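A selection of the complex's chains, in situ.
To keep things simple, chains are lettered A and B as they appear, and every chain counts its residues starting from 1.
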Amino acid sequence: MNPIKRLTKEIVAFRNRRNWKQFHNPKDLSLSLVLEATEVMEHFQWKNKEEMDVYVKEHRTEISEELADVLYWVLLISNDLKIDIEKALDRKIQINNEKYPVKKSKGKHTKYNKL
Amino acid sequence: MNPIKRLTKEIVAFRNRRNWKQFHNPKDLSLSLVLEATEVMEHFQWKNKEEMDVYVKEHRTEISEELADVLYWVLLISNDLKIDIEKALDRKIQINNEKYPVKKSKGKHTKYNKL
């Protein structure tokens, strides 16, 4: 089964068993998304490249838990707002392809509006 | 094909064509993850429930683009750090099941460490 659909189903079932839908509105869901995203980022605070390499090897499980939390909220928000997230990302990749033409953006980290 | 794998492949190909791997380290990638998560959240700033309902109906496409951006970075970070994100989320759901037993957490938004 499509893992995006399967995981979404499990997350929604997890919520339903706890009767948590009543607390879930887009503001608090996206607030949770931000909190989990910052927990991923916190792992890399103050570290230089070499330190990050070592750190990732030693803390892959912890990092993957935080990253899984971010995906958790992406899927739940998509479910609640009736967003087909697979389609949305396909569409976004296409948009990025137009925003960042290979010729103009190759080897540069310039934002599209300054290219 | 598994959409998580397919989308990851496309994102990595998108990056390779632009020669952007050189700028990608866990710190800047997770910083991007946070920025996109806050762009989702910004949509709901100042709005009450009723206003959010109306807003979601009228701006589903814009919100889905921001949410797709978050998924984009989740997949790229997972790829770079050699994290199997599907497995990681399966594992996290199991952890959450233990952290939030139905009996204790039903109908309450209390954090696990205060249950």
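One rule holds in what follows: a contact is a pair of C-beta atoms (placed from the backbone, for glycine too) under 8 Å apart; a residue touches a chain by one contact, two chains touch by 3 or more.
Please read these numbers as outputs of a predicted model, since none were measured by experiment.
In this structure file the homo-oligomer totals 4 copies of one chain sequence, with 2 depicted.
Definition applied: only the chains that are shown with their structure count from here on.
Between chain A and chain B the CA-based rotation angle works out to 180°, given as a multiple of 5.
As a whole-number value, the distance joining the C-alpha centres of chain A and chain B reads 2 Å.
Listed in rising order, the residues of chain A touching chain B in the complex are 2-4, 7, 10-11, 14, 17-20, 22-23, 25-27, 30-31, 33-34, 36-38, 40-41, 43-45, 47, 49, 52, 56, 60, 63-65, 67-72, 74, 77-78, 81-86, 88-93, 95-97, 100, 102, 105-107, 109.
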